[in-house]
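The complex is shown incomplete by one protein chain, all other protein chains being positioned as in the whole.
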Amino acid sequence: MLALGREVLALQPFSVLLGSELLVFTSALTEIRIPVRPDFLQQHGFVHGGVVSYAADNALTYAGGGALGFAVVTSEFKINYVRPAKGQWLIARASVIHSGKTQAVCRCDVFASDSGVEKLCAVAQGTIALLSQPSEPKI
Amino acid sequence: MLALGREVLALQPFSVLLGSELLVFTSALTEIRIPVRPDFLQQHGFVHGGVVSYAADNALTYAGGGALGFAVVTSEFKINYVRPAKGQWLIARASVIHSGKTQAVCRCDVFASDSGVEKLCAVAQGTIALLSQPSEPKI
Amino acid sequence: MLALGREVLALQPFSVLLGSELLVFTSALTEIRIPVRPDFLQQHGFVHGGVVSYAADNALTYAGGGALGFAVVTSEFKINYVRPAKGQWLIARASVIHSGKTQAVCRCDVFASDSGVEKLCAVAQGTIALLSQPSEPKI
Partner (left out) sequence: MLALGREVLALQPFSVLLGSELLVFTSALTEIRIPVRPDFLQQHGFVHGGVVSYAADNALTYAGGGALGFAVVTSEFKINYVRPAKGQWLIARASVIHSGKTQAVCRCDVFASDSGVEKLCAVAQGTIALLSQPSEPKI
């Protein structure tokens, strides 16, 4: 499952651009890690919210994809930023809360790891849907 | 206001990485445009949701910043993806719905422009908060 | 369409309990009005957030139902409270932003009307889905 998940990630040019890695991908947990680079920051030196929301979005999609199969898209999600993200790594951990036949509701916690200490920086919740047509979004 | 907004955007390395441009920045409307590059896509050839959510997040923050002043952060937002984003440009337009002293609630529509035709691809809603401490997130 | 919508509303015991009225129900706009009663308040004398979120939820569902047909449910929604709700009426106005075959994304504004003056008190955004099985939620 992890090997297949990594293949899919390698097919996402934007995930490659950000250096996103899939560390864990089981039915219980998805963990995505992003090495923080200087060009991921905003003007105050913290990781830009757009990188944090990318991490949450992608981890949610994988979590849902693990339950529904790979042909899924994120329908929607919501994110609360709770702390500025500072450190060397961004780590997003997502799990399925409930899965039906065509969609899964998932939650995600995003942590910033600074010198080995993880701090929660955002929490997200969203819906992952099975692709109904070939002409839809992602994962 | 536009000139100042562009200066701030130029100070965000992640916005520079994505080539994000601030086209309109008034108290009524914020418009951010991103030129779609091949490395912004996902595996089906559409713009990655992470780029779409970055665009929404940043436009919401600017809209709120226009009402509250520049020392603001996105507290939270929610996004619904309604159509795969395909085209040469991603355009996010955001407005303030209600602004208090310390926070503003804003909405944003994200369009993909393909050969000059714009199609709505996502809608977002979120809260922008005045920074209470110097040590907090972004814009 | 309005007559049918009112029949459905009359079949919802909770909507009857709250005295909810469907004023407008077209493909462009759904308007639901609730007469504020003393037992709808919270301890500071404002309309309880639960009544406001009921109004938003129901108006969103109707808006989506107008696009998708009556066998729909609210999958999810998000609400921002922007002002305490005070007055004689609560008015929720919802519209479809985008409708596919199986789900519609809608937005809603909730106003409190006090002595004839309407003030925005909440904004919401959510997903309405076509019922896949007979054994699912509401409207």
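For clarity, chains are labelled A, B and C in written order, and residue numbers in each chain start from 1.
Here, contacts are C-beta pairs under 8 Å (C-beta built on N, C-alpha and C of every residue); 3 or more make two chains touch, one makes a residue touch a chain.
Owing to the predicted nature of the structure, the values given are computational and were not obtained by experimental measurement.
Across the complete structure, the visible chains that the omitted chain touches are A, B, C. Only one of A:N80, A:S113 or A:S132 touches the absent chain when the whole complex is considered: A:N80. Touching the missing chain, out of A:S15, A:T30, A:Q43 or A:T127, is residue A:T127.
As for the chain not pictured, it touches chain B at residues 75-76, 78, 101-103, 105, 127, 132. Contact between chain C and the absent chain runs through residues 8, 11-18, 38-44, 46, 48-51, 53-55, 57-58, 61, 73-81, 84-85, 135-139. Touching residues on chain A toward the chain that is not drawn are 78, 80, 82-83, 97-98, 100, 105, 107, 120, 123-127.
Criterion: only the chains that are shown with their structure count from here on.
Of all residue numbers used at the contact between chain A and chain C, over half are used by both chains, marking a mostly same-residue interface.
Look at where the CA atoms of chain A average out and do the same for chain B: the two points lie 19 Å apart. Each chain gets one centre point, the mean of its Cα atoms, and the points for chain A and chain C are 32 Å apart.
Contact of a single residue of chain B with at least two other chains is seen at positions 78, 80.
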